[in-house]
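Below is one structure, written out as structure tokens; the observations come after it.
Only one protein chain is missing; all other protein chains are in place.
Chain naming follows the written order as A, B and C, and within any one chain the residues start at number 1.
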Amino acid sequence: MLSFECDYSEGAHEKILHRLFETNMEQLSGYGSDMYCESAKEKIRKACECPDADVYFLVGGTQTNATVIDSVLRKYEGVVAASTGHVSVHEAGAIEFTGHKVLEIDHDCGKISADALKGYLDSFYSDGNREHMVFPGMVYISHPTEYGTLYSKKELQEISDVCHAYKIPLYLDGARLGYGLACGHTDVTLPDVAEFCDVFYIGGTKVGALCGEAVVFTKKNTPKCFMTTVKQHGALLAKGRILGIQFDVLFTDNLYMDISRNAIVMADLLKEAFRGKGYRFYMESPTNQIFIVLDNDKMQRLQEAVSFSYWEKMDENHTVVRFATSWATKEENVRGLIELL
Amino acid sequence: MLSFECDYSEGAHEKILHRLFETNMEQLSGYGSDMYCESAKEKIRKACECPDADVYFLVGGTQTNATVIDSVLRKYEGVVAASTGHVSVHEAGAIEFTGHKVLEIDHDCGKISADALKGYLDSFYSDGNREHMVFPGMVYISHPTEYGTLYSKKELQEISDVCHAYKIPLYLDGARLGYGLACGHTDVTLPDVAEFCDVFYIGGTKVGALCGEAVVFTKKNTPKCFMTTVKQHGALLAKGRILGIQFDVLFTDNLYMDISRNAIVMADLLKEAFRGKGYRFYMESPTNQIFIVLDNDKMQRLQEAVSFSYWEKMDENHTVVRFATSWATKEENVRGLIELL
Amino acid sequence: MLSFECDYSEGAHEKILHRLFETNMEQLSGYGSDMYCESAKEKIRKACECPDADVYFLVGGTQTNATVIDSVLRKYEGVVAASTGHVSVHEAGAIEFTGHKVLEIDHDCGKISADALKGYLDSFYSDGNREHMVFPGMVYISHPTEYGTLYSKKELQEISDVCHAYKIPLYLDGARLGYGLACGHTDVTLPDVAEFCDVFYIGGTKVGALCGEAVVFTKKNTPKCFMTTVKQHGALLAKGRILGIQFDVLFTDNLYMDISRNAIVMADLLKEAFRGKGYRFYMESPTNQIFIVLDNDKMQRLQEAVSFSYWEKMDENHTVVRFATSWATKEENVRGLIELL
Partner (left out) sequence: MLSFECDYSEGAHEKILHRLFETNMEQLSGYGSDMYCESAKEKIRKACECPDADVYFLVGGTQTNATVIDSVLRKYEGVVAASTGHVSVHEAGAIEFTGHKVLEIDHDCGKISADALKGYLDSFYSDGNREHMVFPGMVYISHPTEYGTLYSKKELQEISDVCHAYKIPLYLDGARLGYGLACGHTDVTLPDVAEFCDVFYIGGTKVGALCGEAVVFTKKNTPKCFMTTVKQHGALLAKGRILGIQFDVLFTDNLYMDISRNAIVMADLLKEAFRGKGYRFYMESPTNQIFIVLDNDKMQRLQEAVSFSYWEKMDENHTVVRFATSWATKEENVRGLIELL
């Protein structure tokens, strides 16, 4: 059975497993204070061209979002996000659990615009009742977004400019950052992300790691006692080495970018086939997620030989489904799927 | 200077102050265990035609919303509300502060519909990823709404039916309930509210009291240890008598309804004048709040002699403003305002 | 039936009720922005000899503690308090509800010492694992304490010095502050409190008001957007006038101190009688609370004619009870009780 269900269906890149093996019996200190964490941090700083960056390793995406957002926001502040944002919809209320509102604004294919953001902030600051409202204290975007779409460098810069005009930090959720960076449809690079964002994370879980996300504070703006906040959120891994070693491997010899590229190449191959065979795209998505409208009969037949994700109901007879490629997707499996289409 | 700024600009109905005076030196037990609270509760049960109701007195509206919602919701649940709801916008994130998301749905002039609610709930329960989402655990409406609009009995019943089909309690914020009940434009009565809602509150602060809101659990459904939750929220008044005495007076000889009616009569008089003089209404609002579009020059001239509320900017030259009447509005002041128009 | 059950069994000082009457129909703006609030704040600043103080009015004690503590603490910080402190034991977890730990230290008759505090802080800061612990971010004391005991000026200054050496703000809960200030057994004055504490509150509920506590930030240290935090806590009263008017009266012509003195005079009279008749004191308490050990038979007989509070079980045959006087206690009632003893 072929699977295009998600980008976290395999374990880890084998170089990671090898390194875990090699270092396994070394006795290292805990909580991220080991030399592999230090080495990984240094490599990430270099890749970001941000020598002053503070880097921390957390375990998963929702955990990272909740910890970073909560650590940065003042208590009376909320985080502005697209109404389709992961923090808005798919994290079981993890942000609200920390006491903060997600201030939802409109989106276009998962992206917010500098204009919409500015409109929201202008309106907030001109409201005489704003003392009774939640103050916007951070802006959250993801790149790629929930729909796999990407910001251009210009768009990212404009959003960043609006944020900074209002003295609000910009946070970028990079759960699939590698796939965004490896995609030819945007000019945004990792150093751009580091330049325009105040904090962001480089996703490991969906890009070759067993688990792990690397949080980067880019402006000497790490919240005071951040480690204690990480601990308070239950997000401090005793064997921090696991995360350090993984990111150390991923950021050695360009591995992170190389394996990300595989997902894009495979997705492009698959999209071409869908297009060639007249399938209907639900939306254009340039990265590793492909949203297709299937009629329900077709969907059921396909499901017998390949697994993919239900996305949403289109109408009585049609369903939107998602095919995802990843760092681990093999060309033979893509060819196999194309056969089936 | 005339004021139509809000419905809480005076103190309390004088009968309340008299009663506070008369009972002042009686030594009563604290925290709502006194006989005046008991008497007020009994009168409210009768007015609601709900002999089994549990009644509690809290101090203010946001406090009541946060305490009731938090006490009813399970930890992984949120409260469904109109995107314009008071809990969504104007309570400084008090609901999120308790760890719960406000799940915003569309509205029509501040009202939600049974259809929109059902659509939301159907969609939620058919979503295969719902374990990663906030569960809808309560539905919040207000009557009148933020825009002073009202549900009909049929609408209220339909919303109630949807809630109960999904086993979700319905909560009605009655900060201005008196003005809704006293208005001729709806057939909803207090017993209807008690029948269709699982919990609601009868607003005192905006309807003749110094402060105070009466929470009514109608279905023997008071959350366990509710008083402790009230205390935990900082909402337990030591001298509970103050609230008991006020509601005891308000629910004696129909006072609550009688004074509510004054606001409606005064508002109707004022609306007629606005209409007669060709003013533009921002929206039809049948209760004690009147939303008028003023051109900015006119607005400034009016502000010299009368105070009212800025609502929102309409366009460069026009502003939406609100005139509010209340239990305390005097006809001579309305006439005075009409003169000025 | 005589009552010495608590110091909040009557309504309010009659001058307060008179003033509420006189001002009742004035149309005032809401949320504490009225002139009576302003006047009261100015009088409090003068009484504190602290012209720069920021003053806010909240409704009740637990609410005030939770709001002030939460607004001052960073998210990874807790508040240090005596293990018997009101915030530690009798507020239904209102502090923890805001996400903060109460860091309990030892006490002597309800008081903490500068030495114990310093020991705790020294130990914390020398602990290599402190990143995994809750940081002490505030020190909470009450004056009088839960047991009615009082700090001397020297003790208060020493505690303040320790706090400031560690850059930790000192917060004083003054629910019964009047009774502490009016008592001859300490040299602490209101200006001393303002000098040594970073924030404190002057209790109204237990000292002559219907409700209300005046929070005083003494060092230009009001947390940013404090009003929004107050709102978020459900602690912002719409008719702020009620609180302003009450404190305006209490701080006119020394009323607050005068009525506080009554409680002390009455308590002293009663203590003398207890002592004279050989009753056993549970502890020496110089203010308006008297803790007496009664044998259970005696207790039951007394309860037939006078109400007082159960404090705790002493042993099988004895119970600790509390008699409280207040601003409203009449000498005839004290004489009546003395007759009964």
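Throughout what follows, contacts are C-beta pairs under 8 Å (C-beta built on N, C-alpha and C of every residue); 3 or more make two chains touch, one makes a residue touch a chain.
Computed from a predicted model, the values in this text were never measured in an experiment.
Residue-wise, the contact with the chain that is not shown comes from C:Val102, picked out of C:Ile69, C:Val102, C:Val139 or C:Ala328.
Set against the missing chain, the residues A:Val59, A:Ile141 or A:Ala194 yield one that touches it, A:Val59.
The chain that is not drawn here is touched, among residues A:Glu77, A:Glu91 or A:Asp173, by A:Glu91.
Mapped onto subunit A, the interface with the missing chain covers residues 3, 5-6, 8-12, 14, 17, 20-21, 23-30, 59-67, 91-94, 97, 205-206, 210-211, 228-229, 231-239, 241-242, 328.
The chain not displayed touches subunit C at residues 76, 78, 89-93, 96-102, 104, 126-129, 131-134, 310, 312-313. If you put the missing chain back, the residues of subunit B touching it would be 70-71, 74-76, 99, 131-133, 135, 224-225, 227-229, 231-232, 236.
Everything that follows uses one rule, which is that only the chains that are shown with their structure count from here on.
With respect to subunit B, maximal separation of chain centres occurs for A (centres as means of Cα atoms). For this pair, subunit A with subunit C, the centres built from the Cα atoms lie 50 Å apart. For the pair subunit A and subunit B, the distance between mean C-alpha positions equals 41 Å.
Residues of subunit A found to touch two or more other chains are 76, 99, 131-133.
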